[in-house]
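Questions regarding the structure given below will be posed in turn.
Every protein chain but one is kept in place in this view of the complex.
Chain nomenclature is as follows: A and B, assigned in order of appearance, with residue numbering initiated at 1 for each chain independently.
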Amino acid sequence: MTTVAYARRTTEPTVEAAPRSASNGWWGMVLFVATEATLFTVLLASYFYIRFKTSSGWPPDGIADPKLLRALVMTALLTASGFVMYAAETGIRRGRQRALVLGLGATFLLGLAFLGLQIWETVVVAREFTPRTDTYGSLVFTITGAHSVHLVVGLLLLAWVQGRAWFRAYTAGRHLGVQMAAMYWYFVVVVQVAIFVSLYLTPRI
Amino acid sequence: MEAHVERLEKVWAEPAGIVSFLTSVDHKRIGIRYLFTAFAFFIAAGIEAMVMRAQLARPGERLVSPETYDQLFSLHGTTMIFLFVTPMLSGFGNYCVPLMIGARDMAFPRLNALSYWVFLSSGLFIYASVPFGLAPNDGWFNYVPLSDKVFTPDKNIDFYTLGLIFITISTTAGAANFIVTIFKLRAPGMSINRMPLFCWAVLATSFAVIFALPSLTVANTMLELERNWGFHFFQPAHGGDPLLWQHLFWIFGHPDVYIIFLPAIGIVSSVVPVFSRRSIVGYEWLALATVLTGIVGFGVWVHHMFATGLPQISMTFFSAASFMIVIPSGIQIFAWLATMLTGRPVLKTPFLYVLGFVVVFVIGGLTGVMFAAVPFDQQATDSYFVVAHFHYVLFGGAVFPIFAGIHYWFPKMSGRMYHELAGQVSFWLVFVGFNLTFFPMHISGLLGMPRRVYTYPGGLGWDAYNLLSTIGSGVLAAGILVIALNVLWSLRRGPPALSDPWGGNTLEWSTSSPPPHFNFPVIPIVRSADPNWDVEDRRQDALRLERGELLLADGHQTLATTVLEGEAEDELHMPSESVWPFVLALSLSVVFFGLLMKLYGVAILGCILVAGAIAGWHRPQRELQDQ
Partner (left out) sequence: MARPLLMWYGFLGGAAAWALQLVLGYGIEDSACSQGSSDTKSWIVLVTVLLGAAALGSSVAAFLTWSWAERRGDARGAVTFLGLTGMLAGVFFLVLIALGGLQLVSLDSCHQG
């Protein structure tokens, strides 16, 4: 079988054992976040689709504009947790085990506080309208509900990584689990910001 | 040298028996399982089609009731798309991609096993509806309001929505696995422009899966909530819009046809150079066309909605994109033809099926371009003309390449040769049978026959065409039967195959037929896009085996390389057998069963089992890298 050469040739490539670029696990989490981010993009697009098709007001008659204060506090808490998570990640990158454990713990607590507020918010809002009231209700509850589910998964991930951190599983050079959990957590934070802007801020424009 | 190989064999050995069957993570075993399971669903969907054709052979036939007919066409479409073509091509991907890139397994071997078990579970989930007469019955795209509770009160649609959400887990996991494998596990020297076109196809497909499937999941979730929990998304009386379903479905649904088409043309790009005995013409053009098709495929979805009363100005975006998407496909056809015409073709079965693909797909593409024009679409949509169109592009574009792939890789997978004459007979039966079945539908469609009708009155000029189609379906079925018999017979009695019976240009042909569990004794070093034709490089591999270089025999190991240039970076440790993928798939089945039966306690129990399975899966193991 003769070779019909196409691409250029080179000298023998060398094999180095020091990893330089992103690892398999990192890529795996990136792709998972990409697909879940698409899910939320589609949900929010559906929200705006229905909204721009609705010629009467938005929110529809009988439903007040979403109250800002609690949602703002929630979003601020979660955003803060994002920064705390970043500090924890930076900490382990420099080999600081305590920073990691404390940071993970604080992130977890902030996330838990968010969840508590979210539940309170849901209960309060449900007095005014429910998913069964109309499409607005269905969309709002589905979007925030989907976010809460993702947040709970994030809390479980944080707990797992926290547990491993207690047993000193991570070092400055090897902490892929922390990176992956952090990436997922940032995603959860960003989605909340997008939800806050879309569902709470834009109806007031 | 023998000592090195022995060491690898010991490390990678998998015991025989049921435990190994349930715990294997070997991509080759999983790939073959995908192929057999998907083919079984193909037969099921084919039988559904045969019953439909029997029902339509004559006007006023009473073989099946309208209700049964609805289930037949819905299940046929759903099965073919979700349970046959996509998994079948996943099977080829699973088997071939690691071999083609010179790796020892996929990037996430246990996730790979999970993808298979979830596929099997979700397929069984959907088909569990059949004995109860509750198969999905509102078409494979399941439009509201027909699929709303008020018009389809029974569980038919819940089997559909939950079953598809279930299988999405498998497909998405598989896509992530392929992307990371192709990005990171290629052999040293295999830069992105030297990677086989089949891998480009799987890469583009996998990205399409990542971005398209969520839309289907959102749609199905919304429908489930609307049907069973009193939510409102698609009901105008409650501020909703039935077109929202159509948008969400087709934002997934159109990319889905490219998710089907792209790996299939990857098979074509594999077969053409080998059977033309020359390097592929226009590698860059083919790679680019693959990527462009995958991307532009996301921008044409509204062409499935041209008859829904949308504003003219918005439809033009999608009409324009629907015309333009033909261009990359056209370029590919010309590249393959140029390769064949400037090469020295070998007319064996795989090549015949590729020729069949070219003819049938091009015809389908021509009618597709017709549909890109809004005025024509509005006349011909939902008629048998569109049924003809999509069978020409789907069968031509995917099934012919699948049949080519079956014959092409059969020797590699089984270590035996199939019967060539039987292969050729199967091709002619399939080709003639296919055209006899589907060509007349163009005519009956233009004569006004609507799709999805369980019968039709005589005297409208449709009778002869329907009868021809039914006869054709028999011929087609015979051809498929020959393929199945050929495979089964040759598995037992076929003559032993060489490691490289075809003179292949890609790396899977450089190892034995079938390959050892560890694929390659040493990781190959690649210096061109046709590595198996670089005889000197393959000789160097053998020399490195003697020296024990790039042996990577300290456990299940393979090499990680950089994304663009394919520079070797790291030696990875891969997981070996694990029961957790199987357990996780079972746990997920419990969840979906609970949701289907509205036994929410069961669903919650299932979620706990899922969490437990994930925890067990990630229990830290000493020999693995921090994954």
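The criterion applied here is as follows: a contact is a pair of C-beta atoms (placed from the backbone, for glycine too) under 8 Å apart; a residue touches a chain by one contact, two chains touch by 3 or more.
All values reported here derive from a predicted model rather than from experimental measurement.
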item: Touching residue (missing chain; options B:A57, B:L146, B:L292 or B:L447); value: B:L292
item: Contacting the left-out chain in the complete assembly, out of B:I327, B:A542 or B:A611; value: B:I327
item: Touching residue (missing chain; options B:V374, B:V432 or B:L586); value: B:V374
item: Residues from subunit B at the interface with the omitted partner, ascending; value: 189, 191-194, 284, 287-288, 291-292, 295-296, 298-299, 302, 306, 309-318, 320-321, 323-324, 327, 374, 378, 564-566
item: For subunit A, residues in touch with the removed chain; value: 7-8, 10, 48-49, 52-53, 55
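Convention: only the chains that are shown with their structure count from here on.
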item: Euclidean distance of C-alpha centroids - subunit A vs subunit B, Å; value: 31
item: In the complex with subunit B, residue positions of subunit A that touch it; value: 1-7, 9-10, 12-21, 23-25, 27-28, 31-32, 34-36, 38-39, 41-43, 46, 49-50, 53-54, 60, 131-132, 134-139, 141-142, 156, 160, 164, 169-170, 174-177
item: Subunit A contact footprint on subunit B (complex, rising order); value: 107-108, 172, 175-176, 179-180, 183-184, 188-189, 191, 193-194, 210-211, 213-215, 217-218, 221-222, 225-226, 229-233, 235, 238-241, 244, 247-248, 251, 277-279, 283, 503, 525, 527-530, 533-535, 550, 559-560, 562-563, 566-572, 611, 615, 618, 620, 626-627
